[in-house]
Every structure is written in structure tokens, then in C-alpha cells.
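Okay, here's the structure, questions in a sec.
One protein chain omitted, others in place.
Here is subunit A:
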Amino acid sequence: MQFEWTEEQDAFRHKIRDFLHANLPDDWETFSEHGPASPALTAFAREFCVKLADAGILFPHWPVEMGGEGLGPWEQQILAEEMWIAGEPRGGQYMNVNWIGPTLEKYGTDEQKKRYLEPITKGQSLWCQGFSEPDAGSDLASLRTRAELKDGNYVINGQKIWTSYAGLADTCFLLTRTSDDRKRGITIILVPMDTPGITVRQIPSLIGEGDIHEVFFDDVTVPESARFGDEGQAWEIVGYSLRNERLGIPRFTLARAALDRAVQMLKAAGDFDGDYVKIEAARCAALCEAAGTANYAVVQRRVDGLAIGAESSSARYATVMAERAVCEFVIEFLPEALAGASPYLKMHHQRGIVAGVAAGSAEIQLNIIASEVLELPREPR
């Protein structure tokens, strides 16, 4: 057990920082206020990810056989941390390299890999996750969007909601119901978003432009070859993907950076002298660092080749605690930050407040911890 980065890991981090310094515009912090799913940031990311690819830091953690450099989980972590501290200039494309690419590689057909992996590696594709539905949020397994196989095509009808990036995405990683057998009746279909019958409506939100949508599927028809994995295999595949996704966003690093920024602003205003504000700031810092250590413990499991189990839920919940604390600290001591005084802190707030809701709610994480980490007897259903 040792807690220092190796020289190579430090060098990798500096390479990313140097790249960001050289390639982000001077007005980046103000620009990033548009939000990660906004048209402006999506367009920016299409150019920025090409530069990342050219510099070899778009997907260096992918295995060599996928075109990556085979760098390890720690390098993936470092890459994700630096991008999030910078406000995620990859926009929605972070998902591509974190979990969509590896999931395609693990479960996709040759045709699907050929079709979808190359645009990801060129920084040119944007995906959305068609998971939640109006009546299937935390209870995702109750989803009802139906896909019926007719004459070699799937015909899809239903509605998704809270779908990030749907407005500009090329492809939807869509969960559909192909039988009534609850979890075993769910099937993934990869649906091009320009398929006739898809209607996307943006829902105004607190978390930035273009982030949340409802998506309607009316007799949307795609070939059977668009099915991802077997019929009924979605729950297994999504479990694999979400365990990656929960760690994929190192939110604690942005929360920690936002806290530092808030403290600097308070000091500049002469408002960081009292004991209470210092103790509260330190409490927030400790929660951010706590989340970091829990996340790192899970990364170590990846390094050791162990399954990422429910420990990722524990790390995720620690992150939610940190995000909540920092968001509340900023509003309590620097209310002006969210009213124009700090685009960076507003950006953090908008991304931080979804920590307990996205990728499986905090309460679902607690259920998983109770059952799978503490191994408590299960609740009766």
C-alpha cells in the first residue's frame, strides 16, 4: 500500500495539463457555462476531441487491440480527473471513451464495432443513453418502451425521459422491452437518432442548456442487426457499463477544485478569517478527499483484475456527500457565485447537483451497499 503517483503517472498528468493549457481558449471558463450538452460545447468538443486523438490522449487507456496504448486504470483515472477539473471539454464524448467503447468491444458484433468504434476514436460521435422513462426511474427494470421483432426488423414504440445529450446525439444506447420477464425481458438496441419516428423535446433544467430531454419513439424501425447483445441480456450489460460509468466521472476532483476556488474568493474578499467558515471548508475538503480515497480503492480493484462490485456504489455515495457539501458551502458563503460572480463555481454547481440523481440515484446505491457490501438480508418484495 503506497499513496504516491509514479514518475510516469505524474508525467502523464502534466502532459494532459499542458495540453489543456495550450488548447483551451482564454475564455473557456465563461464558455463552459453553456453546459456539457449545449450546442456550443458539443461543437467545441468535436474539434477538441480530434486534437486529443491526435495527441494520443483521447483513449490511451483502451487496450492496444482497440487502438489504445494499453495504459492502465490509474491513467484512465488521471485523464478523467484532469478533464473534469477543467470543466469536461470533451462534452458528452467522455462517455464514449469511458464506457461505450469498452462495452462495444466486449459485447458488440463485428459489424457494430466497425460502425461505431472508429467515429469514437476520431472524436466524431455523440451518444445518448435511452434508459429512464416517465414510470421507470430508479425502478429501471419496469421500463415499457417496447421493441417487437417483425420481418427482420425491430419496431420500437415508447418514451424515454431525462435523456442527456439526446438533442445532438448520433446514436442512442436504448433499453427496450422485448418480453414481460422484467429484468430478463430487456434488450439493448443501438438506434441512429435520425431514424424516422424519433421525436426529441428538450426539457428546461437547472443544469445547463440542452442537457435533459424526453424522447418519443413512434414505430421506429431498425434492422435486427441493431440489437446489442442477446435479447434479454441488457441487465447484465448495463450493470457492466454503469459500474464503469459510476467511476467514470471523478466528480470529487471538480468539487475539490471548486472548493479551492471558493476559498480563494473568500480570502480575496476578507471573509475567510472566522473559525466557522474555515471548519466548514475543511469539512468539505475532507469529504472530497474521502470520496477520492473510496474511488481509488475501486480503481485498485480494476488494476488487480478484480470485478468492480458494489464498492463502486460506496465510492459513488461518498462522492454524492462531497458534491452536496461543496454546493451548499458555496451558496452559504458565496451566494454571488451562482449569480454571475464565478462561472466556474456555477458550472460546478450545475454538474454537482445531479451527483445523487444520475447513473442510479443515491438511494439505489445505498440499497446496493446494504445488500452487497454489508450483505444484509434482503428486503421482502
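What we mean here is this: a contact is a pair of C-beta atoms (placed from the backbone, for glycine too) under 8 Å apart; a residue touches a chain by one contact, two chains touch by 3 or more; residues count from 1.
Going forward, contacts and distances are computed from a predicted model.
Chemist: Match the chain absent from this complex view to the correct UniProt protein name in "ABC transporter ATP-binding protein", "Phosphoglucosamine mutase", "Cell wall polymerase" or "Acyl-CoA dehydrogenase/oxidase C-terminal domain-containing protein".
Modeler: "Acyl-CoA dehydrogenase/oxidase C-terminal domain-containing protein"
Chemist: Which candidate, A:282, A:307 or A:331, sits in contact with the chain we can't see?
Modeler: A:282
Chemist: Can you list, in ascending order, the subunit A residues touching the missing chain?
Modeler: Where subunit A meets the chain not shown: residues 1-6, 9, 74, 260, 263, 267, 272, 275, 278-283, 285-287, 289-291, 293-294, 296-297, 299-300, 303-304, 314, 317-318, 321, 363, 365-367, 369-370, 373-380.
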